[in-house]
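Omission of a single protein chain aside, the complex is shown with its protein chains in their original locations.
Should a chain be cited, it is by its letter among A, B and C, assigned in written order, with residues numbered from 1 in that chain.
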Amino acid sequence: MEVGKDVKHLQVGDRVALEPGKTCGHCEFCKEGKYNLCPDVVFFATPPVDGVFQEYVAHEAALCFKLPDNVSTLEGALIEPLAVGFHAAIQGDAHLGQKAVVMGAGCIGLVSMMALKARGVSEVYVVDVMDKRLDKAMELGATGVINGMKEDVAAKVRELTDGKGTDLVIETAGSEITSRQAIEIAKNGSTIVFVGYSKSGEVTLPMSVALNKELTFKTVFRYRNIYPMAIQAVADGKVNLKGIVTKEYPLDQADIAMDESIKNKADIVKAVIRIHD
Amino acid sequence: MEVGKDVKHLQVGDRVALEPGKTCGHCEFCKEGKYNLCPDVVFFATPPVDGVFQEYVAHEAALCFKLPDNVSTLEGALIEPLAVGFHAAIQGDAHLGQKAVVMGAGCIGLVSMMALKARGVSEVYVVDVMDKRLDKAMELGATGVINGMKEDVAAKVRELTDGKGTDLVIETAGSEITSRQAIEIAKNGSTIVFVGYSKSGEVTLPMSVALNKELTFKTVFRYRNIYPMAIQAVADGKVNLKGIVTKEYPLDQADIAMDESIKNKADIVKAVIRIHD
Amino acid sequence: MEVGKDVKHLQVGDRVALEPGKTCGHCEFCKEGKYNLCPDVVFFATPPVDGVFQEYVAHEAALCFKLPDNVSTLEGALIEPLAVGFHAAIQGDAHLGQKAVVMGAGCIGLVSMMALKARGVSEVYVVDVMDKRLDKAMELGATGVINGMKEDVAAKVRELTDGKGTDLVIETAGSEITSRQAIEIAKNGSTIVFVGYSKSGEVTLPMSVALNKELTFKTVFRYRNIYPMAIQAVADGKVNLKGIVTKEYPLDQADIAMDESIKNKADIVKAVIRIHD
Partner (left out) sequence: MEVGKDVKHLQVGDRVALEPGKTCGHCEFCKEGKYNLCPDVVFFATPPVDGVFQEYVAHEAALCFKLPDNVSTLEGALIEPLAVGFHAAIQGDAHLGQKAVVMGAGCIGLVSMMALKARGVSEVYVVDVMDKRLDKAMELGATGVINGMKEDVAAKVRELTDGKGTDLVIETAGSEITSRQAIEIAKNGSTIVFVGYSKSGEVTLPMSVALNKELTFKTVFRYRNIYPMAIQAVADGKVNLKGIVTKEYPLDQADIAMDESIKNKADIVKAVIRIHD
């Protein structure tokens, strides 16, 4: 292991979180600070670029963020999904005084919920159809949860918001049902942040309702300028990042980890690969 | 005719444009300046409130905006739709340096195009399927037009934008085809403003494309805080408002005006009712 | 005591916090949601309008905000200054990940510090010259404090921010010294919110430094649209509002309360008048 000769902020042996995308630095998106939209980005695990299930990798120093002593490498490995949650929260301008709903209690839903809480959002409710995931959401700090299979989501949200609707919805489930519920529960003039991809890529939406409420839809593609803040939030105890991990695998079982994560969504919220003990 | 005793800014005989919605003034939407979202608004021609095809009407003074001498009552009658166009332009933060596309060359499409131009947008292209409407768009100042029946809209926009896509789309046609085209032609990180209502109220959208481009969708419900600026823009010659009128009817033919406007969309872009000669 | 016949959200006996300013509701500032700038506002305790050191007062229902059971009337009386702190925090777009400094540890400085913390700001340092006030700041949750009489404020802030400077300064002391320090410690591109009035009304500032750093100065005049959120923040325990009160007086000693508060700034951070026991 070594660091480049011009690198000032890192030393050999430092533990870091990697931001996976190397961007061109001079296109209009890079120059305007929206580098996540750079068309020439080279991003780990996005074809044709391989991922990094490996012990060593060379990476641009500016994309390596040192972890403080009280942030573990397990947490460091989860800064990437947390960054998606924070980017969603920022796109939605999440702030104190709001009542928000997160659709979906998978990894991205949970980190979004924690990002909202860390930014001061007053009440954050999580909607899913699996009780185990909803229990996890409560354990990690959700104000309340709604099982969409058992309760009428819109009616429940109306009750929780004195009939006014939500100030902010983060849609991470990627389903048409939750996307439509998001529009139904949103307060006039509020914002929905779409994060989850649907399987077909297509969603049928009641756009007339969105127009009548003058809603704003924001979307999320990865993240930008988030890592230092996200790492700090974990170090400060504002986000219980290790809490989302339900299973660990050694590196030589990475394929098993992938399989089980896909097949057993109800039990495995988030699995991590552990390289060293 | 008379004015209330506390009214300072109007005199009997003044010609005014009416903003049609009386709002409550103390709900959260009114207090935050988004009075167009007031749930208790009383709005002319929105059931159960009648419209004002009549010679006299009593209306709140703060909603009556005096027309300067060089703005005609015909133009005054069109400030309302123009306000929708300006609200769309403002929702999309339209500004100098952008290349924009307006979907639809009906009344709202045309006023949106003129609102964009008045705010300094560098290039504004208009898409429709009727040549007469597109001719009208060119006459009123569009940078160029595209007939969606004859040309491949996405290919043409790609060509006009050096392959980059548009900085802003204003969707006024309300069709699924144009809504999908809007997403297809939008540049990474850009904004689409949805103004037009579809017939069914439902639209199927390629949300995955929107996510990959990290698009923002804004919507428009009426308008707010626009009238003084819109009237001034007409007075300054920045918007050729009377140019959108293709037919005038006397008050006693209001029903005919309605019928013909609906049946003959290709020829009648915008009709007005003339009360006095 | 009674409530108006059209009032739905209050009943006789409800405990409320009063927002003191009645605004006109139809000027451009009111209609744009910046009602605190309404030129025709009638505001308690702003000449020629008397204050309300009295047991009963009639007030517009929309300006009476019901207190939840777990918020005391003492806290209710302090929602007004807290609203200034929240307005300052919002004007400065205070958010998670920032390092901020509050100049001044008087009532407004302390509520500003707590407002920043409640909005998620990661580190908030408070500067003052009186140790008792700084102790109070620590007690109420400041990340750290700096006594400007004993330490070099700029050097200390440089140390606390790895030489980068602050992301946000809230200036509540109203002195030229602290205003100049604010500019000195601010990071490139950051924002200073000016809240405190200087005695002369005039301040000499190194504007060239502000230009070189491309700083933004925001200012605060009262507040707008804050009460419900501020009350909720107190109810949720996010702001320790009662902690700023160092002394209570009965109503018939209001004049003494005023005198002592002015003469004895080091000991009395904030005094309140108690009407009923």
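Just so we're on the same page, a contact is a pair of C-beta atoms (placed from the backbone, for glycine too) under 8 Å apart; a residue touches a chain by one contact, two chains touch by 3 or more.
Keep in mind the model is a prediction, meaning the values are calculated, not measured.
Among A:A62, A:A155 or A:I275, the one in contact with the hidden chain is A:A62.
In the complete assembly, the contact with the undisplayed chain comes from B:S122, out of B:T73, B:S122 or B:N240.
Of the options C:K66, C:K132, C:K213 or C:R274, the residue whose C-beta touches the omitted chain is C:K213. Here the missing chain is touched by one residue of C:K34, C:K66 or C:R274, and it is C:K34. Residue-wise, the contact with the chain that is not shown comes from B:D236, picked out of B:D14, B:D40, B:D135 or B:D236.
Per the touch definition above, the residue from A:E32, A:E139 or A:D259 contacting the chain not shown is A:E32.
Touching the omitted chain from chain C are residues 29, 34, 36-37, 39, 179, 188-189, 194-195, 197-198, 201-221.
One chain is missing from the display, and on chain B it is touched by residues 95-97, 118-120, 122, 228-229, 232-233, 236, 238. Residue positions on chain A in contact with the hidden chain: 25-26, 28, 30-35, 62, 224-225, 228, in rising order.
Operating definition for what follows: only the chains that are shown with their structure count from here on.
Farthest chain from chain A (centres taken as the mean of C-alpha atoms): B.
Where chain B touches chain C, over half of the residue numbers in use are shared by the two copies, so each contributes mostly the same positions. Inter-chain centre distance (chain A to chain C, centres taken as mean C-alpha positions): 34 Å.
A straight line joining the Cα centres of chain B and chain C is 42 Å long. Shown for chain C are the residues in touch with two or more other chains, namely 228.
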